[in-house]
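Not every chain of the complex is shown here; the ones you see sit where they belong.
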Amino acid sequence: MSGRHFLQIPGPTNVPERVLRAIDSATIDHRGPDFSQLGLEIFSGLQKVFKTSQPVVVFPASGTGAWEAALVNCLSPGDQVLMYETGHFATAWCNLARRCGLQPTLIPADWRHGADPDHIAAKLSEDTSHRIKAVCVVHNETSTGVTSSIIDIRAAVDRVAHPALLMVDTISSLASIDYRHDEWGVDITVAGSQKGLMLPPGLSFNAVSERALKASQSATLPKAYWSWQEMLQANKQGFFPYTPATNLLYGLREAISMLLQEGLDNVFARHARLAQATRCAVQAWGLEILCLNPQEQSNSLTAVLMPKGHDADAFRALVLEHFNMSLGNGLSKLSGKVFRIGHLGDFNDLMLTGTLGGVEMGLELAGVPYKKGGVQAALDYLTATAVHDKNRASVEVA
Amino acid sequence: MSGRHFLQIPGPTNVPERVLRAIDSATIDHRGPDFSQLGLEIFSGLQKVFKTSQPVVVFPASGTGAWEAALVNCLSPGDQVLMYETGHFATAWCNLARRCGLQPTLIPADWRHGADPDHIAAKLSEDTSHRIKAVCVVHNETSTGVTSSIIDIRAAVDRVAHPALLMVDTISSLASIDYRHDEWGVDITVAGSQKGLMLPPGLSFNAVSERALKASQSATLPKAYWSWQEMLQANKQGFFPYTPATNLLYGLREAISMLLQEGLDNVFARHARLAQATRCAVQAWGLEILCLNPQEQSNSLTAVLMPKGHDADAFRALVLEHFNMSLGNGLSKLSGKVFRIGHLGDFNDLMLTGTLGGVEMGLELAGVPYKKGGVQAALDYLTATAVHDKNRASVEVA
């Protein structure tokens, strides 16, 4: 396959050259002075990205590990956990909680809406004995392209004055969609490296509140690799209690630097604009976006329903074969029914144009019923929203 | 600027990761056994790319150096050279010939057509005393996007039975547009690394015929760095007479391997298809392609005339600023009048879609009079010509 691959799954994302090149540096002593400086820079930078003044723990692990870490550090065997079925990943986190020895309740839902704060509040208010120890929500459900309002969920929990910890999965939202660990009163934020952070997979994170730290002191689920305690102790000097994934940390330092250089608000605005252009294209094609509530449509990815009688995975295979582009597949009950367009990470207008062009050409080649004009609709939106000075823009000869 | 830069000038082209990573390897002893193997592999591979059984000389230099090398190896002070004004680069080669002490004649032309074989034949037939020692033609004029027919020029020279050497610049055609050094009877082929060969700039080439080698034995223009003689001697063992650009040679080995893996015919077909899609877009925009003869429109790049009253360079600057894409500028008398879209090298359908999207959005933002639908026209052409099995393509559920 000639030319650049378009990796348009909703993560891992297209890793920028600067980050890859940083990772491609000689490994150093993880107990030496240079490492200490690396660690301290990273911890400080991560606080800015998570918008917290509290510690952020970094695990040499995938996001699934950070889910487990959030639970095992703060909870005890048999603890009840309230979760919300936004999609495949919320369900998977619930299954993981069960395997860890917890008693999760998954509020059932249709995978086409965000978590309902009122529903959560109702469930919590029933729990008068406060047996529920944690509420777990996925901020941006990667399997469906639906974003839930964490600020509203926090308000809902507060409204019923329930003491449960609030744990939020931001794996596909952090550094793509506005997120505020401290301001929104989140206790544990779970994140991964391979989405908005623009790294390859292999690192995951827990941002922890004071309440979460306190809870961890009495929690009794067994924990070793995931334990925050030694982490936080060693992290003070920029070190880790066991060998960290040094080269990925080089990449993390570079990625944080890129994000802060662009400015987080600019990063969020860029993602919002590219996401909206994507939705313009999907609508022009006459296809249906899985997420039903426009307010909740994700700025990280868009899940598109295949017209009845057509297989999304066959479509994705055709796109890969003809256009050297990977699209995300439908997961669990969405298998074969949706394809997902990732538009997060180190991404810009022309990469999106190519991406949407690949989808539109794939629809044509695959004989899927659709209307032409999706790419055109996206171009129209992108030009209408391009930030430019009308006067400067004129290229007329004076 | 977030996301990947689109380097859509007509060279240097987007260097593929495999080539960059090859270049990023430790430098080795240029007089050691590993180097010998590297050199021999490269010389053998280059013969396949140039379609020659004759030697190909590699200079640590830009293409301009290979122009000079072609002349100084085979010609003597005051020799007459017949050149054809296909555009900026043909003119530049002519100026260089003059500076080398030759007497070049540049057949004047309008920069919108290829070299005219009849015109060349006519000039040669006037030269009954055979004072013209070389005919120099640019196969693909990078400044205009016009390809000349080398086979027809060879036939024209033969028709008038003129003994002049035929020198051809393939800097922006080699490994993009079909080219056959031996079969077409070319004496010296000049090429560079940074276009179809997908390398960064820094290497250039002379493929040499037996006649050229013979001519070089009596040619008296001073030469040292460019001299073939020591080159060919040392090359037999895979070495060079002076320090070669080792790391670029690593990249060259990788690039040759990629080209041969894809198959040269597939490479040419890919370029032809992407070029045609580009021309579909330009026509849909209602803009004018500089090259007037459709048979001569280049498969490496397309030069587009800006509508009167609009400045191509201001347009390019706007595209760079908004869309992180570099387009080629108009050179010499075309300055400000054309922009050039490079569609050569390691390039595919979605990269082209992004490229054309950037041009179309730029036209909109710049207030240039144009018709929407260029990208759509390209998509239509690309899908119509996508190689696929209709049966397999169906994604209908059985």
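Chains: A and B, in written order; residue numbering restarts at 1 for each.
As a working rule, a residue touches a chain if its C-beta (ideal position, glycine included) is under 8 Å from a C-beta of that chain, and two chains touch if they have at least 3 such contacts.
As the structure is a prediction and not an experimental result, all values here were calculated from the model.
The complex in this file is a homo-oligomer whose displayed part has 2 chains and whose full count of copies is 4.
Keep this in mind: only the chains that are shown with their structure count from here on.
If you average the Cα atoms of subunit A and of subunit B, the two centres end up 44 Å apart. Across the complex, subunit A meets subunit B through its residues 1-4, 6, 14, 16, 24, 262, 267, 270, 306, 309-312, 314-315, 318, 321-325, 336, 346-355, 357-358, 360-361, 364-368, 372-373, 375-376, 379, 382-383, 386, 388, 393-397.
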